[in-house]
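Every protein chain except one is present and positioned as in the full complex.
Coming up: chain A.
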Amino acid sequence: MTQQLILYPLFLQMAISIILMFGWSRIRFQKVFSVFGSILSVALAIVVFMYIWNNGTQTVQAGNWKAPFGITFVADMLSATLVLLTAISGLAVSIFSAGSVLRDRLRFGYFPIFHFLLLGLNGAFLTGDIFNLYVWFEIIIISSFVLITIGGEKAQLEGAVKYFTLNILASMIFLTAIAVLYGITGSLNMADLAGQIAMVENRGLVQITALLFLIGFGIKAGVFPLYFWLPASYHTPPFAVSAIFGGLLTKVGVYALIRVFTLIFVNDAFLNNIIMIIAILTLVSGGVGALVQNNLRKVFSYLIICHIGYMIAGIGMFTEIAIAGAVFYLIHDIIVKTNLFMVSGVVYRIKGTNSMRDLGGIYANWPKISLLIFIPLFSLVGIPPLSGFWPKINLIKAGFAGENYITVGAIIFASFITLVIIAKLWAEVFWKADKELPLRSNFGYFTNMTIAKKLQFVVPVALLSIVSLYIGFGAEHIQELSARIADELVNNQGYIDAVLNTKN
């Protein structure tokens, strides 16, 4: 049984979705069961993580067809870590959804779809087959289309159209890239492709294919210049939905980039240069974009783009330290971005708006909640010893070692601009004198909520803040983990052997 342990997170999410669908109209049951299932999945993810940590990369050949012909599921440290992070974010958002998502939306199957989305994310992280990765991406985007349109408000649909168009485009490019790759090598198994691609003599064709992958994943990850859909759509759906989108969806794109560019298209100077240029432009444009925004969620959306740049820069530099930095940043970013979108939800419920000009006085009226919110905000900036600080050391160190001074400059510029933005946000939203806003009728203000309801807002934020604090104060552990992941990624022979020489 334990040899298939790595598939259990998928089984669990699938089972949760099915059971939730049986209780389609019983909303109370769905809320309780979703939270319960998410707690189970965190426990399971920890078990899987510990197992991989102690026993190294594990594989399962689905359907008992030998690699490279069947679909392989592979869990190395990177996959196991991301599955764990998905489970933690999933738990937080599940609790937050139970408190914040309106009944009308829950009635249309919000929770089953939410768990399908988590299933898709887990699948994407665990698969070792590039076409299967595409299928998991489809599961993710179909679930996310439902989540982004559920409720059917006008602004939501407008955002959804942009989201839909560009993501479908990305999927088509991704599929084309797979087709070309299959045409060149005749294989779809990523470990097998690693060996096959290295032997192809027509390097130009390989580079073009790699570029197609870069564009396809780049749209999903939200890199320059393909990010316009992201700030146009992430501020429209319910807060819980944008939390899971902001935390995890773009990161799947980053994960796919890391996987493909460390396993299949390895360390090509031409590609590395392109990735580096993209990273620099992403860092700068995302940061500048965030400066001029007024809506809280739009600010955070642009910051997602800006910070994707760090991870892309890590891939572009392609040294072990740089990749360790990128992975560390990925770990930090998933938790903190999920948290920030939930924070904007809490702020919205307190004041009834998300416009920074109109907000103010939250620190005076809600000191404890403000202190709690302080943690994710300043973790994002990376004031030492909070979590955003440590990965940047790796990245900057790698930048100096590789003499990529422009990249180092961009990284420092982006950190600085993030600091400016968060300081401005803190001053506007929390410190500025309270502004009398017209009271909205039929609006569930935070003050009027019962304690249980308030807890559903505060507990997930607190949960993720604790994780962020751990990443910051226990940076040594995370650094050790990132270094090990980077080692596995750069010396990918271990991964290839695990897939191709399996006993079962």
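Keep in mind that, in the parts below, a contact is a pair of C-beta atoms (placed from the backbone, for glycine too) under 8 Å apart; a residue touches a chain by one contact, two chains touch by 3 or more; residues count from 1.
Throughout what follows, contacts and distances are computed from a predicted model.
Asker: Tell me the UniProt name of the left-out chain, picking from "Na+/H+ antiporter subunit B", "ABC transporter permease subunit", "Ethanolamine ammonia-lyase small subunit" or "NADH dehydrogenase subunit L".
Answerer: Hidden chain identified via UniProt as "Na+/H+ antiporter subunit B".
Asker: Give the residue, chosen from A:27, A:46, A:62 or A:288, that touches the chain omitted from the document.
Answerer: Selected residue, touching the omitted chain: A:62.
Asker: Looking at the full complex, which residue from A:14, A:47, A:135 or A:469 touches the chain that isn't shown here?
Answerer: In the full complex, the listed residue that touches the missing chain is A:14.
Asker: Quickly run down the residues of chain A that touch the omitted chain.
Answerer: 1, 3-4, 7, 11, 14-15, 17-19, 21-22, 24, 60-64, 504
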